[in-house]
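This structure is in structure tokens; I'll ask about it shortly.
For this depiction, one protein chain was excluded, whereas all remaining protein chains were kept in their positions.
Labels for the chains are A, B, C and D, by order of writing; each one numbers its residues from 1.
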Amino acid sequence: MSLMVDIEKKVKGFHLKVSLETEGDYLGILGASGSGKSMTLRCIAGIETPDRGRIILNDKVLFDADTNINLMPQQRNTGYLFQNYALFPHMTVEENIGIGLRLPEKNRNEQVGSMMEAFQLQGLGKKFPGQLSGGQQQRVALARCLVYKPDILMLDEPFSALDAHLKEQLQEGVRKLLKLYDGDVLMVTHSREEVYSFCQKLVVFEEGVSILYGDTKAIFKRPKYHAVARLTSCKNISPCYRVSDHQVYAMNWDLVLTSADPVTSAVKYVGVRAHDLHLVNERRVANRDNLIRWNMNKVIEDVFEYHVYLDKGDAGKAKADAILLCKVAKEKWNQRALGEEVMVNIPREAVLLLE
Amino acid sequence: MSLMVDIEKKVKGFHLKVSLETEGDYLGILGASGSGKSMTLRCIAGIETPDRGRIILNDKVLFDADTNINLMPQQRNTGYLFQNYALFPHMTVEENIGIGLRLPEKNRNEQVGSMMEAFQLQGLGKKFPGQLSGGQQQRVALARCLVYKPDILMLDEPFSALDAHLKEQLQEGVRKLLKLYDGDVLMVTHSREEVYSFCQKLVVFEEGVSILYGDTKAIFKRPKYHAVARLTSCKNISPCYRVSDHQVYAMNWDLVLTSADPVTSAVKYVGVRAHDLHLVNERRVANRDNLIRWNMNKVIEDVFEYHVYLDKGDAGKAKADAILLCKVAKEKWNQRALGEEVMVNIPREAVLLLE
Amino acid sequence: SQEEESVITLAAAASLKNCLDGELIPMFREQYPEIQVEATYDSSGKLQAQIEEGAPINVFISAAMKQMEALDEKELIIKDSIKALLENKIVLIVPADSDTFIETFEEIVKMERIAVGDPDSVPAGQYAKEALINLNLWEIVESKASLGTNVTEVLNWVAEGSADAGIVYSTDAAFTDKVKVVAEAPAESVAQIIYPVGIVKSTEGEEAARKFIVFLETEEAKAVFESYGFTANQ
Amino acid sequence: MQLSPILISLKTASVAIFFTFLLGLFAAQWVVKIQSKKVKMIMDGILTLPLVLPPTVVGFFLLFVFGVNRPLGRFLLHYLGVRIIFSWPATVIAAVVVSFPLMYRSARGAFEQVDQNLIMAARTLRLSERQVFWRILMPQALPGVVGGGILAFARGLGEFGATAMIAGNIENRTRTLPMAIYSEVAAGNMDTAGYYVIIVLTISFLVVVLTNYVSIKEGNHEK
Partner (left out) sequence: MQLSPILISLKTASVAIFFTFLLGLFAAQWVVKIQSKKVKMIMDGILTLPLVLPPTVVGFFLLFVFGVNRPLGRFLLHYLGVRIIFSWPATVIAAVVVSFPLMYRSARGAFEQVDQNLIMAARTLRLSERQVFWRILMPQALPGVVGGGILAFARGLGEFGATAMIAGNIENRTRTLPMAIYSEVAAGNMDTAGYYVIIVLTISFLVVVLTNYVSIKEGNHEK
């Protein structure tokens, strides 16, 4: 089970340049809106034709510009969940799901039925897509892809239109279904949690170029690039310069931060995730690296945590990018010593050095 | 600024029955997939016609079945963000945004320009929707709605297709833009965080019926219904029966839980949010209510926390619904006394009594 | 006598439809039950083209010699079978309720809107043109004439008052009482208008075709033709 | 070969397509909007009728409508001093009537294929019904509408039977190209007829190509 993509494609005002590889792992694709994620999937599915390069799936050459190979979408055996679903409006849910199954009617009905069950679509079989809600449509589209057992499954934001409860149920369901077949899975998603829990591997796109590829957890730990840090929702990022082998000066915050990783000359930014700013009690701090005592700028309540915005408090209203965001569990926040000043500590490991 | 909706509508196999009211607050709409959220918005916008009832916006009767009033969509001055965007494929981004602005060209261009800026669409003005990525399309649709300053803005999952970073930026942007105009806002969303931070008021739908309406924070605190608890992502829910005025027996977990609220006869379920299971150290527990010592079933790593599944460990493999999910910050989890057994405590306030 | 069944196809000018379909063919069938007659009616020019292209036609009755001669030149007609069958006349007609008072053929030039068959394609128009040329009126008429693509058009234009006057066959004028005949073309102005009949070559039903032509020349057939406004050729 | 039939035909076909286009579009959108399915079907049947009758028969009907002894014809003649029969406008009327069903039907099919969501979205964006029609429905239905327009233009250019009946065949006035072709063919002047045919074909070919060109340019947003 392997996929190798190394393609280039130019369209008006956009240049796609992607190279990625998987070996049976689930590969997450993360990238800003408009960075070419969907286009990449479309190239693999055979809906768009790259200008150059190669696409190889399980030793089958799907596309090779050099030898002029360009398989029809039908021959590629890829499953592609369109971002806008692309359900057939004139077919019922059942027909949509079963359309390409070349099986005797009875078997087909069985398979379609079990898919409908897996995706909680019971009772909707006779409805037309126009009569379904957004989330129902998405589930039908997902079921339609999966019923074929394609060699590779490409999901373009498969869970984006679902409510929290259903999303978890379906993620669980899809995970189970996916276990039954050992193809590759590519998944475009904007959800950090989804990537983290679904995909062992991750590729990050920036403006058409696949800038980073690797192990998901490793990438979250060391995003390496400014763009990657942002996409994995690192809230606090500042330009910086090198102070010593393990220290940088963060310009926006006027702070020297100590890092676990060595500071190379490529490092231009430093980032800290909001969850990595730990509220501490001065008396009980073991590690005094990156200990900051700043002012509370504002506090916004979320379901289980407070979003605490900190500023240096020195010059009245602080500039927007001079603010540090810190997410604190409610419990912890309520236990803190009251007062305008807040003390936080950033572990060395949480100081992200970015290029 | 007020909206009053009290309508009924039957379509094949679905019965919508909604009543809600706002007074200038932002109203969030939460509901399972297919529960009638979009249909409600469509009724307000005038795209669908209810069978019965009334819709009144700022003292203007938009619809009244009794007096046969049914304003054209054009006369309603509502802004509706379609779930599938409904951009005009034959118009450029600029044209899409400016299409209904009846202003001299110069002013129109200005307004369109400032909208494009607010939604980070610079440089895409001359592109057609078919040339945009999913997220770009969504932003254009959002800009197109907002540029009119409608009396009410109805957003059908406005941020669902955006990457984490852009989502936050746009949420911030929309929040700012919304401050400039004092109309009502209705927002359908599946994101707990979005509802919590955007909407003061919340209405919850279940199978076409608006079952709960009230203050967002209050609803999160006391979801009241099983469905509401699920939609606000309460992970642990079990049927229960009353033991005493402040105690219930949770059947799935074989546990007696003490609650802060009095147990009425309507209570049928009990729920506990995964974040409300606090990891404790036996020696330092003040409150011994709802103290549980269970076995670790499995641990899944998320970005900042571990999802710890607990079971009673008494009978080999526990049944799926006899498991309690507990979300623990990594830091905290790592500090715990190692061992197979985990001790958690559930504050009385966190025991949700549900009907 | 149980003779072999045969079918002949008759192609005739459209103006003959009523008397052939209505009377003569049934009469013929009575006498020769073994011969079936299928008839097609259209403008003579079209029929000519169809015969040239090999349409399976046995008997051709044209509304003018021109078409028959053309076919004969191409040796598509059995030479000795060509006979002048009928004679027709061209007449000047005006709407029945017309209050314009004209009495002679020459007075046609007084009319504002004149309907004539297209001389290029409609035999009646050809004759009308010939007559008018001989009367030195064609140039005047041509400038204000609408040239009908078939006789029916010309007739209806006059019947509806769209044209103030028109030139058609006398047999056509008899179809409707919405037009009245004002005058016949002066005898010296136009050649005899002959409807010739001929047998198309290389067809199987020659014998039956001859029988049919013989029948058309019988006195009883002539009587029928005359009742429709034709003059049987002597 | 003469020039006048060419000019007359061009003039007739252009003016006719103008009316046919508008009438067809409006009839189509009107029928699409009719709620009652029965009324819809009946209207559709009626509007398609001119197509099934041989043009000559349509010509007869028109002759009976506009004839100077018929109410409408008389009215036009006596009160407005307009005599339709045998006049150039008659060629336009014939062409419009005969080509109308083509435009109407094509436009109707095209309109019905347009995504209703877009129409709805336009309404909520406060576009008037007229704007919805011209700025959303029309552009979206463009391929079908253009197709209908081409059909109607071509049909108008080739119209012969009905034209002959009500407009006559008067040189320099109502003799259109098809009429000229017919005359020449019937007279056996195949050469002249051939030239005319080539001209008709060229004109319609140019129009088809031009229209395609324009609508392909218009439609280039769909990749």
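Descriptive notes on the structure:
Methods note: a contact is a pair of C-beta atoms (placed from the backbone, for glycine too) under 8 Å apart; a residue touches a chain by one contact, two chains touch by 3 or more.
Since the model is a prediction, treat every value here as computed from it, not as a measurement.
Contact with the undisplayed chain is limited, among D:108, D:126 or D:175, to D:108.
Although one chain is not drawn, the whole complex shows that of D:16, D:84 or D:181 it is D:181 that touches it.
Within the entire complex, the positions of chain C that touch the omitted partner chain are 9, 11, 14-15, 17-18, 21, 38-42, 46, 49-50, 52-57, 150-152, 155, 172, 175-176.
By the touch rule set out above, chain A reaches the unshown chain at residues 42, 45-47, 72-74, 76-80, 82, 84, 86, 88-92, 99-100, 128, 130-131, 144, 148. Residues 37, 40-42, 44-46, 48-49, 51-57, 60, 101-102, 105-106, 108-110, 112-114, 116, 140-141, 143-148, 150-151, 154-155, 157-161, 178, 181-182, 185, 193, 197, 200-201, 203-205, 208-209, 212-213, 216, 219, 222-223 are the ones on chain D that touch the missing chain.
One rule holds in what follows: only the chains that are shown with their structure count from here on.
Remark: chain C and chain D have CA centroids separated by 36 Å (rounded to whole angstrom). Inter-chain centre distance (chain A to chain D, centres taken as mean C-alpha positions): 56 Å.
Counting partner chains per residue, chain C has no residue touching two or more of them.
Within chain D, no positions touching two or more other chains are listed.
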